[in-house]
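Here the complex is missing one protein chain, while the rest keep their positions.
Here the chain labels run A, B and C in written order, and each chain numbers its own residues starting at 1.
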Amino acid sequence: MASQWGVVEPFPIYLVKSRYFLYDANVVSHVRASHRMCGCLTGTLPQIPQQNVFLGLPLELMTEEAALLVEKGAGYIVNDIQAHSQGLKSMLEADKAAYLEAREAESIREMQALQKAAEERRKAFRTPKPASLKDNDGEEEETGEEGKIRDGEEDKVGATVFETDTAKTKLSNAVDPAPPSTLRYYPVPATSEALYHALPTSPGLLEARVLEPAPSETSYPLYKHLHEHNYFLSPGLRFGCQFMAYPGDPLRFHSHFVVTGLGWDEEIEMRDVVGGGRLGTGVKKAWMVGGENKDKPGEVRTFCVEWGGF
Amino acid sequence: MTSSAPSITITPADSTPTHPAPTFTLPTPPAAPARYKKPNYNVVHALPLPLTTVPLPPLIPHNPLSLLHIIIAYLFPGTTSHPSPLHVGAFHASTRAIHVTDPQSIKAFWEHGFFGKGSLSRSEPTWVIRKRRALGVIGQNEALTSEEVTMRRREERKEFKRERARAEKERREKQLAEEGKIVRGPDDDQEKEQRDSAAAASSSSKSITFATVELPPRRRSPERPVVEVEDLEHLQLTLEESFFLSFGLGVLQIKDSKTDEIIPQKDLLSMFRCQSYFPPRTPDMLQPDDPFLLNYVVYHHFRSLGWVVKSGIKFAVDYLLYNRGPVFTHAEFAILVLPAYSHPYWDHDRVRKEEREKKPWHWLHCINRVSSQVKKTLILVYVEVPPPLEKTGAEDNVPKMLARYKVREVALRRWLVSRNRD
Amino acid sequence: MTTPTDTTTPHLQDLVQTVHKNLKHLADWSSLVIHSSPSFPRPLITGLPPDPVYIDPDSASTYNAEDKNSPERSQHEWVLPVDLREKWTLRKWAQMFDSLPEGYWGESGGKVRGKRILLAVVSDDSTVVHYVVHDGIVKPRQN
Partner (left out) sequence: MAEPEADNLRIQHTNPQDVDLSDETQDFRFLNLFKKADPASLPRRGEKDFEPDGTTLQDTILHESRLAMHEALLGERKHSTKAHVEATWRPAQSLAQVKVARGPHFKTVGRADKHGVLWLLPEETIYLVERGNLECWWEEGIPMSLQGAYASCLDGCGGLERYQVYAYLKRAGYIVQRAATFDEEPEESASAAVVAVQTVQPRKGTSGGVGLTSIVSLAKTFFSPALPAHGPIIGPGTYRSYDAIYTRLSLIPSHHPPRTPTHPVSAAAGRAPFRVAYNVWKPRPSFKKSDPPAPDFRVAVVSARETSLPTLRELAALFDSVPVDAETAAKAQFSRLKDGWRNVVLAFKGAE
């Protein structure tokens, strides 16, 4: 079945250097909406490259997320280094030539569309666009141009992360660039083409394999347990835990729990219980420890700790 | 966390502090938010240790120190450094601590170096004042204690929080009503009542039975009854504080609470080491990394550098360091004691090398977050644990034994790219 | 269940006494009872705090501190005394909760609530820090 985003399951999850990646924005949105998984956007957002607040593709999946997707039959793992080298090896010269030709033609077509859009913009009085970029290439081109201008700034002032006034003034120039007709654009796609990327033909075979790297025994049952209770989970290292648990999509909700998974007989010092309780309470969260009951496999116990208030 | 973002700075630190020797040029502490008058802490806490010094030249003529010396000379006759008789504390196995009950000793220990803690207070023993106020013996605003100031502030905040929650609920219900998902009406209250009675019914049918609900009296009596309030509180000294005061400063004698006899100085170390385990251990089980030894080495180290060292339990660390004392400023540093088994003797000790020395990173982030929430710099204090002494009896020289431990401080700070770039 | 038995070791008895004294004289709890039952891993305390230790976010807007009969105000709490030097495991936590009586545990946010205990951690300087531990997933209070 294909989802709202046109994603067909099972979809490939790409393994590079022991990490699991997604490069397709549709799959990213699908995984978020249908599987309550956010992963971590770790790439630079080309529209605004000089900042770390909004990041872009690729999306790195936590090992737990990749494992659960595979377990549910929603995804399968592809060794991406292999997939590329095999694809490149088996590429036919004729296909390559056709690909490059198509690329060139597309570039020209796009340039013409851009010029047309710029023309229309000059004519019409522009009303402010809504925040969502549901728009044509023209809008994107504008944002791309803005990014470029900042790069220029970086050179002059010595890179600063956030341009404020300068960016604004430059922006007015960017709106009306009158692109010279010689200008051509070559997009670098986020995802690889089948031409040079050989996906395994029978994903079923791969699913049967043991996931490597596999998620940790102490954290995976707990991850699954919370996921089944409709929580969204994200890595919590920087907050002093293993996961942050959100009652809904982190785009909209604050987290409720800072979560640490433990083995059933793993000892935890009382001082660290105090630290955990204190950590959560300072930011209106509860600190949660939990793990699988060794004596009753499948049963996960969780305990939530908060400051007593006195 | 999205990518590579969180960073912390690790700094090997030099722990030499500013010595809090009595100087009177310091600025006065920030103005108190409370409506009561603070004592002049600069005078009360002029001495950093419960010992008297005799400076060679008299200082500036109009310096209050000279006056203070007269008072001290009056309280402690003679020019000797130590009080006579020495302070006495009682070791209680029940709390694994030393209890001090003599008011003069409590005063000396608290005021001069902030040793100990009131067993029923948050820091200075003030239980009897609070009790007397609750009974109406003293006025509402007389000699307010820190506990009471805290309490009053919390009361004020409660109403605000409830209001906020109410506004939030109101907003949500309005939205739901607009979307036609709920019908709001006068029967809202009725619903609640029904729920309450249902709860009461289920409560009577299968609840765990308790004694009848008795709310604590919140007495606000207008008259002032004359009541004798027996002070149930003592000043509690930890084993480390007690050892510093007896072995280090020589101002404290420790007696056994059961026999009422003074415990010989030479027996203290071994006893304290045994008591630092829960439950206590026997002397034959002692190790070079007993909790007492690790903690005492660090405690002594920072005390000998002039810091006021207090428990850090509330912030999940071992100690807090105050520059002059808790009444003056917040603690600037939070101390975490970490044993280091660098000596080759420990190389094959799996438990120590693998479990005690290795801590996960998220644990450190947790402690560091807690510290930075309260604006303290976290300092890891590594204590290099020496191998056990070969011949028994070598432990008989305590200063030499302690000198086998070595400390190294590492300061930790969160490092934000945006703050360090410019 | 409330019959005191003396099956526990002295250090645990000392611990429970320390916490009991602290709750009574510093934290102003009332109706304090010490429970020593062979079914408990160690002696426990029940009592009534002057203020609720946990208010469900769902009832934060209706909770009235002055109403002594509100479900939040009249909730007795189980208190587990522990020493700061102790180490615990998930198994121990689970056993602890499983040893507590089943049945009606009161209300929270208009719902019948699950088990919870108040952890009282005693340190050598006589500080007792209190943390609420819920059995299961319980959303954090917002006050």
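The definition used in the following text is that a residue touches a chain if its C-beta (ideal position, glycine included) is under 8 Å from a C-beta of that chain, and two chains touch if they have at least 3 such contacts.
Nothing here was measured: the structure is a model prediction, and the numbers come from that model.
Remark: the absent chain touches shown chains A, B, C in the intact complex. Note that of B:Phe160, B:Tyr345 or B:Trp361, the residue touching the chain absent from this view is B:Trp361.
For the chain left out of this panel, the touching residue among B:Pro55, B:Gly139 or B:Pro283 is B:Pro55.
Residues of subunit C in touch with the missing chain: 57, 139, 142. Within the complete assembly, residues 5, 14, 16-19, 21, 23, 25-26, 28-29, 32-33, 38-58, 60-63, 80-81, 83-84, 88, 91, 96, 99-100, 103, 131-134, 140-141, 143-144, 146-148, 151-152, 154-162, 164, 167-168, 171, 182-193, 195-197, 234-235, 237-239, 242, 247-254, 256, 278, 281-283, 307 of subunit A touch the chain that is not shown. Mapped onto subunit B, contacts with the missing chain fall at residues 1-19, 21-22, 32, 34, 38, 48-49, 51-56, 79-82, 122-124, 126, 145-146, 149-150, 153-154, 172, 175-176, 179, 181, 246-251, 265-266, 268-269, 297, 300-301, 303-306, 314-315, 320, 323, 326-327, 330-333, 338, 340-342, 357-361, 363-365, 372-375, 377, 379, 382, 384, 396-400, 402-403, 405-411, 414-422.
The criterion applied here is as follows: only the chains that are shown with their structure count from here on.
Rounded to whole angstrom units, the spacing between the C-alpha centres of subunit B and subunit C is 23.
If you average the Cα atoms of subunit A and of subunit C, the two centres end up 43 Å apart.
Annotation for subunit A: residues touching 2 or more other chains are 271, 274.
Across the assembly, subunit C contributes 83-86, 121, 129, 142 as residues in contact with two or more other chains.
On the side of subunit C, the complex with subunit A involves touching residues 27, 49, 51, 53-54, 82-91, 93-94, 97, 118-119, 121, 129-142.
Considering their complex, residues 93-97, 116-122, 127, 147, 158, 161-162, 165-166, 168-170, 192, 195-196, 199, 202-203, 205-208, 210-211, 213-216, 232-233, 236, 238-239, 241, 276-280, 291, 310-311, 313-314 of subunit B touch subunit C. Of all residues in subunit A, only 40-42, 52, 55, 160-161, 234-242, 260, 271-272, 274-276, 278-279, 282-283 touch subunit B in the complex they form.
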